[in-house]
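Removed: one protein chain of the complex. Kept in place: all other protein chains.
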Amino acid sequence: MPTQDLLPLAVAVPLLGAVLLVVAGRRLPRVAIDGLVTALAAADVADLALLWARTGDGRSVAWLGGWRPVHGEGVGIVMVGDRIGIGLALLTAVLILAVVGYSWRYFEQPPTEHPGTFPALILVFEAGMCGFALTGDLFNAFVFFELMGAVAYALTGFRIEDPRPLQGALTFGIVNSLAAYASLLGIGLLYARTGELGFAQIGQHLAHHRVDALLVAAFVLVLTGPLVKAAVAPFHFWLPDAHAVAPTPVCMLLSGVMVELGIYGIARIYWTVFSGPHGIPMACFRDTFVAFGALTAVVGAVMCWQQRHLKRMLAFSTVGHVGLFLIGVALVTPEGVAGTALYVAGHAGVKAALFAVTGVLLDRHGSVDEYGLYGRGRELRLGGVLFTVGGLALAGLPPFGTGLGKAVLEHAALSRFPWLLVVFVGVSALTAGAVLRAAARVFAGAGPRPRERYAGPETTGGGEEPEIRDPSRAVPPPMLAVPAVLLLGALAVGVLPGIGRQLALAARLFTDRAGYVAALYGPAPAPSGASPATGWTAEGVSLGLLSTLLALVVAALAVWGPAVPSGAVHRARETLSATGRRVVLPLRRLHSGHIGDYVSWLAVGLAVLLVVTAAQV
Amino acid sequence: MSVFPYLVAGWILLIGLYGMVRSRDAIHTIGCLAVAQSSTYVLLLAVGYRRGGTSPYFSDTPKSTTVVDPVVQALALTDVVVGATVTALLLALAIQLRKRHGTIDPDSLTGLKG
Amino acid sequence: MSRRLRTCLFLAAAVVLAAFYAAACTGLPHFAGLVHPYGTRAVAAAFRQRTANVISSINFDQRAFDTLGEESILFAAVLGAIVLLRRARDEREAAPAPGRVMPSTRLFGTVMLPITLLTGFYIVAHGQLSPGGGFQGGVILATGLHLAYIAADYRALERIRPLASLDVADALAAGAFAALGFVGIAKGAAYLQNVLPLGTFGQLSSGGLVPVINAAVGVEVGSGIVVLIAHFIDQAVEIESPSTQDGQRPDDASGADGGNR
Amino acid sequence: MNGIAQYLVVVALLLVAASATAAALARDPVTQSTLLAMLGIALAVLFTVLQAPDVALSQLAVGTAVTPLLILLTVRKVRRGTGDGADGKRGESTDPDTPSRDARGRRR
Amino acid sequence: MNAWLVATAVLLTFALPPCVWVACRDSPQERLAGLNLATTVAAVAFLLIAQGFQRSSYGDLGLVLAVLGPAGTLVFARLLGGSAYDVPARRAGDEQR
């Protein structure tokens, strides 16, 4: 089979698999369904792995329906796979496989009338995400954006007995659909100007026009969808609401890879469509989005620290890390892209593993409340180890993939924005500190029992509907094996030198706009310039160790601080928390769960982005 | 006239957003989302209109006829389907939310905050 | 945020958005302009594929991958609605009392049912010639079926609506679209390539793969929308919510404590 | 011919804008569903004068039939679940003086 | 000048706006009446446009609206009339409009 046929197959295989599950699902026993869905997910992994291997350091281009352009003008849709796109699709497929394994025995009772529905939806979700990662056409990207959105809303609200998932899913659905429609409006504006729909084709035609309000408006509108999907502040409000309440396997996918697809969308659309001559200047893109990324990272980290609802804590940690990813791609250098790719790969494994262990807690105790679970995780020794290791990896402990990605990004940011080092170290330390704090309290019962006290609006996480019926059963082995494997994967990303090298080459390809355009019509010349270094350096290791150490210190202070009798420490804590409350409480109030607020913030975000961009071009 | 249709599309989006911001009922919010979405149809089809053009199919008209842009119509068609299905999905969520939460007034949906 | 603050915030942002959007519109080509490069190419391509309705050619041939995604959204939404509107553990079904309908309405419904179905088939079948096609016809078919609900009552609707098989038909049609793409690969061409014989321009069977995909879409949309509406009607008519059974007003459970039980 | 075609487009656009505004500003979902159907019709007319009968056909089918129907069914379900008893006789035993019922808009 | 298009223009200008106006009213029955008339007028307009632009296949739109329109109105009448849950919610402190 020619390499290019593997591209549409990555979408078609899961779709056909979903159909198969729906049709055959009602006649097959549970075991057969599980086996079938695992086989299908593995097939897609195999397809994408083959594609990764065959594409090598070039690009695979598939003109769907055989509509190759004649004299540079075509009517068809093109799929373009380079190693960043294919790698993200492969990451999706691997995570889907992990989730399928994790949920083997997860839902004790699938919907009785439709047993195959949950895995079928997971497979359609995979099709949507792979399609979005591999397409080279703006409208097609919108379609797949909506596909993954629609499935994600349904999956988030899957547990219909509990009101919170439903509310989260509704917020998620409304905000994301609205953003998608704004993107479509932007696509309409671009089509009106250029008469094209492909990324590269639009980019080529934009070069013939001057830079004006239309370009700025189209740029901001088109990026609305990916920005909301990526939960960049102030578009991030839906994310904690949805990710905190979705069924655990779905959380693993949402936080692990769907949000990152938003970042990918921003980077891909900017590089292929807007980065050319008469486009949005790189300096403008860089300054704007580094600022937005830093804001997102800080908001996410601060809010993450405040949470006692474990899943909400992990969701806000995702917001924080997404801010770092956005900074990475906004540096507009191959090094930034390579670092982000490594970071995303490591983060996906770590975050999915953390959610998976939280799912075990929910399964055992029907609660994800840090206070309520105090000391109750003691008998779950392996879970505790995994959770702690996950927390350390989140802080960027070498040699995890997260640490390597963070190190490369820090190095990339250092020359132009030295202050970003503080953001990187601080955000990793604070998010990881929150996770470690929870690990110490829940799995070790460390420190004094946390006291209930009113600290502003919050979601506690107690009284969750358990996602399974029978809490007295033993923990199903896949539920702990899968997070262990995922953490090993995150470790492998950092340890295996090949991955870093290949992603460095891929990043150089990703940032080569001319090569992308040329690849559509024939073999493209290899990009010039050296590919960025993506190995471990002494500086990267020490920064990783520093953030890990900081994370341990803040976690220890939070857990044992109240028990320390010293007056000075006590007074310092009081002042710190008093000032913190003045800043943090208004921030917490903003996360109100109110759809109207979120829509307002969406409009405000767009307005700010418009003004900021227009001021710089 | 030269930009009037595009402005109408923008107005529809903004008024839909306004309705969502002021909404007191989740079903109403979803309805406003449908309104906001119709702005995309209007913009797309306005972009594709061509003076003196007629619709792009040739079963009852010669091949040489001037036609309007068919691509935007195909896009709008896809968009209509997407909008309808997403609306249905959101309404399904609203039904269950009302059952479990007792209300769909955004002001009273306080399960998630902080 | 209070309601007033929220509205003010939004209005302030909306003013900026409106100003930028209006400025952007002045940069667009004037309304009713003559230059549409992609559109011109698409018309030429449709002629080469001998498809009289250019929009069908774009939807089912030139940009068929978009439509594949769109049909997957429909498939996923139907699946999602089935999952979301399933009967929860604490709910029960209650058969509704048979309804009384005015004789004129009943007569009208009985007469119109076949006419609507006929119209639906007509619109599906002429998809690649004249306005219409799988999607539009499918929706009309689904609506026609629901005339039965108006004409007679819910029970009659349940009799003429084989829900289980429609469910499968929806899935199979969605799968058929994805599978038809492999015809191209099997013949050594690209995925979704239109490799069937193209026929004569302007004939019902012209266009190669287009009428086949069109039919698949018609089946999927028709059955999908019926299933979708069926689940909504089930909720509205049949399923008794737990709160209703208890006689307890859910209002009591709402408010601040609703989320933090 | 050209002038009148443009005039038709303008009138249709105004109708669309008016009904969209009305639909967005309607307070109650039931009112809104009627207005959404109206918007569907106005959009279908606009699409036809913009020479897009295919889209107009979808819009007619979706906008005037399916979406309002789904909204109405949702509203019916949502408003029905407020304690009618399970016997299926809705709207008869409602006591108009109960304040909570009034709050649900169940006035006769 | 094309009589059919002029007739369409007259209908769109003078017959549809009253329908929209009535459809904004409070009473559901009045709204329904407005919607009903709008359906009829729009169906006629489609037929006139088909004739005016010399594209007979636009007539299919009129056919579809003639078939679907009454069905839609009946559903509305049934769901509104059957349940009478139609008076807009008035809550304390509802300052909108």
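Should a chain be cited, it is by its letter among A, B, C, D and E, assigned in written order, with residues numbered from 1 in that chain.
Here is the rule we use: a residue touches a chain if its C-beta (ideal position, glycine included) is under 8 Å from a C-beta of that chain, and two chains touch if they have at least 3 such contacts.
Note that contacts and distances are computed from a predicted model.
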{"item": "Absent chain [UniProt protein name; select from \"Natural resistance-associated macrophage protein\", \"ThiF family adenylyltransferase\", \"Monovalent cation/H(+) antiporter subunit G\" or \"Probable glycine dehydrogenase (decarboxylating) subunit 2\"]", "value": "\"Monovalent cation/H(+) antiporter subunit G\""}
{"item": "Residues belonging to subunit E that touch the chain removed from view", "value": "3-4, 7, 10-11, 14-16, 18-19, 21-22, 27-30, 32-34, 36-37, 40-41, 43-44, 47-48, 51, 56, 59, 62-63, 66-67, 69-70, 73-74, 77-78, 80-84, 86"}
{"item": "Where the unshown chain meets subunit C, residue by residue", "value": "96-102, 104-105, 108, 111-112, 115, 153-154, 237"}
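Rule of thumb we're sticking to: only the chains that are shown with their structure count from here on.
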{"item": "A-C compared against C-D, more contacting pairs", "value": "A-C"}
{"item": "Most distant chain from subunit A, judged by the mean position of its C-alpha atoms", "value": "E"}
{"item": "Mean-CA-position distance for subunit E and subunit D (Å)", "value": "11"}
{"item": "Subunit C and subunit E: spacing of chain centres that average the CA atoms, whole Å", "value": "22"}
{"item": "For subunit D, residues contacting two or more additional chains", "value": "1, 5-6, 25-28, 33, 51, 53-54, 56-58, 61-62, 65-66, 69-70, 73-77, 80-81, 103"}
{"item": "Contacts with 2+ other chains: residues of subunit E", "value": "53, 55, 57-58, 60-61, 64, 68, 71, 75, 89, 91, 94, 96"}
{"item": "Category of the chain touch graph - line, ring, star, complete, other", "value": "other"}
{"item": "Pairwise chain contacts, counting only pairs that touch as defined", "value": "A-B, A-C, B-C, B-D, B-E, C-D, C-E, D-E"}
{"item": "Parts of subunit B lying in touch with subunit C, wherever the complex brings them together", "value": "1-7, 10, 14, 17-18, 21-22, 46-51, 55-60, 63, 67-75, 77-78, 80-82, 85-86, 88-89, 91-93, 95-96, 99, 101-103, 107-112"}
{"item": "In the complex with subunit D, residue positions of subunit E that touch it", "value": "1-2, 5-6, 8-9, 12-13, 16-17, 19-20, 23-24, 26, 28, 31-32, 34-35, 38-39, 42, 45-46, 49, 53, 55, 57-58, 60-61, 64-65, 68-69, 71-72, 75-76, 79-80, 83-91, 94, 96-97"}
{"item": "Residues on subunit C engaged by subunit A in the complex (per definition of touch)", "value": "1, 3, 6-7, 9-10, 12-14, 16-17, 20-21, 23-29, 35-39, 41-42, 45, 58, 61-66, 68-70, 72-73, 75-77, 79-84, 86, 88-90, 167-168, 171-172, 174-175, 178-179, 181-182, 184-185, 189-194, 258-261"}
